[in-house]
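What you see is the complex with one protein chain gone and the rest in place.
Our next item is chain A:
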Amino acid sequence: MGLELYLDLLSQPCRAVYIFAKKNRIPFELRTVDLREGQHLSDAFAQVNPLQKVPVLKDGDFVLTESVAILLYLARKYKVPDHWYPQDPQACARVDEYLAWQHTALRRNCLRALWHKVMLPVFLGELVSPETLAATLAELDMALQVLEGKFLQDKAFLTGPHISLADLVAITELMHPVGAGCQVFKGRPKLAAWRQRVEAAVGEALFQEAHEVILKAKDSQPADPTLKQKMLPKVLAMIQ
């Protein structure tokens, strides 16, 4: 059995892994784990990942979670072009810096924006107060300011003249609020221009393919009551 990637393209980190593997022509078996069907909570999937999350990489007996770790593993094993994760120590450090920062910053805000605006009401039938949503969108706005002001500045890509893992992780995160109907690029010409460059570097066809699911998030079928009961506490813990 070759490389297996357990993914649901609804998930931000899964999109980054998917795009990276496809872009670099890394051969893999796609194992879809339908989050909205609760497949990640199944006993079968618990055998693969007891943490019950996606993405997961399985390479023979070797099982790896955490998208950042998976991206680095793929980059090293398949010896991808240097710009994704440069050899140069300072350029590399810039990528590490973004990948570390985003966990509790942009990633979290993008996740909360999607769930507060769309997924909690539409998929789980849970009302979100306008105050909560407003606070979440305000926090997202602040994270976007940091993304532009600290990371992007006047460069072509987040960490320099070429696309890296940082850009891939960032763009897939931003597509979460985009999928929720938030206009994250409005009034942000620098960020919008960066987005175009990232899409072009990835390839528009691949970019669009990877984002088909998230862009239809608001059309999610409501979860049945049993599934909702199972998922709600986990979702609330995930987005806290």
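Here is the rule we go by: contacts are C-beta pairs under 8 Å (C-beta built on N, C-alpha and C of every residue); 3 or more make two chains touch, one makes a residue touch a chain; residues count from 1.
Everything that follows uses one rule, which is that contacts and distances are computed from a predicted model.
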Per UniProt record, name of the chain withheld from view ["Pyruvate dehydrogenase E1 component subunit beta", "thioredoxin-disulfide reductase (NADPH)", "Glutathione S-transferase theta-4" or "Vacuolar protein-sorting-associated protein 36"]: "Glutathione S-transferase theta-4"
Touching the absent chain when the full complex is considered, from A:E4, A:E37, A:D96 or A:D141: A:D96
Positions on chain A where the hidden chain makes contact: 50-51, 62, 64-69, 72-73, 76-77, 89-90, 92-94, 96-97, 99-101, 103-104, 108, 146, 149-150, 237
